[in-house]
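A single protein chain has been omitted from the complex, and every remaining protein chain is retained in its original position.
Up next is chain A:
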Amino acid sequence: MTGKPPFEPWGRYPKYNANVVPLQWQSDFPAIVSRYGGMHNGALAVGMGRSYGDVCLLKDGNLMVTTGMNRILGWDPETGILTAEAGMTLAQILDFCVPRGYFLPVTPGTKYVTLGGAIANDIHGKNHHVAGTFGCHVPEFELVRSDGTHLRCSATENPDWYAATIGGLGLTGVITWAKLKMKPIVSRKIDYEGIQFHGVDEFLALTEASKHVEYTVSWIDCSSTGKNFARGVFMQGDHTRNPGELKPSPEPKLIFPIEAPGFMLNSASVAAFNTVFFHKQMKKRVTALQDYEPFFYPLDKVLKWNRMYGTSGLLQFQYAIPWEHAREGTIAILNEVAKSGLASFLAVLKAFGDVPSPGLLSFPQPGITLALDFPIKPGKSFPLFDRLAQMTLEFGGKLYPAKDARMTATQYQKSYPEWQQFLRYKDPLLSSSFWERVTREE
C-alpha cells in the first residue's frame, strides 16, 4: 500500500479510496476485525499490496494493514520450522533464516510480500515442478473470523478451513500467524545456468531435460516474429552444495526515481530491450555461481519499478493452461501478442509440475504458465487482455487472481468452479474488489 488514499495495487490500476486500519497486535485482532468488518463496505486484511490488481483492494471499505504484525513466535533450528505473525515479509524471513542456514521453501519474484499474503494467494516460484506451491510448506496457521472465532488449521485440524484459506484470497478470515517449513542451505550462492532457445518446442525440451533441477524459469521475447519468434533464455539453478557465506543480501538501494512518461515504454524500446537481453548472454549456454538475490529477485533491486510504467500503471496477464492444450495455447497466445504490436517488457514462461496444492482455489495446475506485463492503455491493452483471457479459457486454462483486474465474472466462475464450494467458508464481513467483481451476476 502506498499509505495514502486512494489506494493502488502494485500495478497501479485500479485505484480506490479506502480507510486504513493498522493491525498491530494479535490481542487486538478479533475486536478490530469484527468492528471494521461491520462498517461501511466491510474489511480486507492486506500486507504489502504487491498484488497487481484488485485482489488487495476494497473500494470504500476498510483495509486492515498487517505489516506491523511481523513478530517471530518460534524457531526450531532442528526442523527449520518458523512460526511467525502473518505480516512478516519474505525479506524479513530471509534476513532471519539465511544466517541460520535456511531458505524459503518457495519464493515468488519479489521478497516484498507478507507471509499472510503468500498463503492467501498460494503463490508459486521457480521450483513449482518439484516443490509445489507455498501452501504445501505451511503445516499450520491460525485464522480469526469476524465473529471472533479462532481456528487452528492444518491438514488434520479443521482441514476444510485449511484448504479454503490457502489460495482463499484473504476472504475466509484473517490469518494471524503461520508455521513455515524452511529449506536447509549451506551457502547463499546458486549454481546458475542460462541457455538460449528458439521457440516453444525448444523450451519444452529444455524443461523436460531439467526436471531434476530445482529452479527453472524462462524469459521469453514476445515482441519478435518470424525466425526470432518465441526466442528466449532458459534459466535454471540449484542451491550450491559447496559450503559458503550465509549472509542475507543487503537491501537494494536503487529507487526508480520518477513517474516515467508513457512514451518511454513503447514497442520500439521493448523490442530493443528484448534484443539486448537475448544477446546479453553471448553464448548459447552460460554457467555462473550467483547470489540468491539477483537469481530470485532481479527486479527488487529497483524498488518501485512499477513507476517505470507511469501513473496509469501496468497490468500482468498470467495464465495456466493444462498440458493437453499447453503447447498450442502458448503458441497461439504468443502469436496474438506479437500480432497486437503491444509490447510486454517482462514475459516469463514456466512449466507447472504436478505436486498438488492443499488449496481449494489455488491457481497453479500442471501445464504451462505464461506471465506478461503491459502498460495500461485502456483503448489498446484492455481489448488485447480480453482476447487473451478468452483464448485462455478456450484452451481450458485459467488466470491468476493475484495479477488480474480484468477477468469477467463468467470467466472466473467457469475456470474456478470450486468458488461455489468456497462460499461456505467466506467470512461474511470480509471482501475484496476482486471478489465483488468476479462473483456478481452477469
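Here, a contact is a pair of C-beta atoms (placed from the backbone, for glycine too) under 8 Å apart; a residue touches a chain by one contact, two chains touch by 3 or more; residues count from 1.
Here is the rule we go by: contacts and distances are computed from a predicted model.
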Exercise for the section: One chain of this complex is missing from the view, so tell me which of "SDR family oxidoreductase", "Nitrogenase iron-molybdenum cofactor biosynthesis protein NifE", "Thiolase domain-containing protein" or "AzlC family ABC transporter permease" is its UniProt name. Expected result: "SDR family oxidoreductase"
Exercise for the section: Touching the absent chain in the whole complex: find that residue among A:39, A:73, A:130 or A:151. Expected result: A:73
Fill in the blank from the handout: Considering the complete complex, of A:33, A:65 or A:405, the missing chain is touched by A:65
Exercise for the section: Over the whole complex, note the residues of chain A touching the chain we left out. Expected result: 2-5, 19-20, 22, 24-27, 65, 68, 71-75, 85, 96
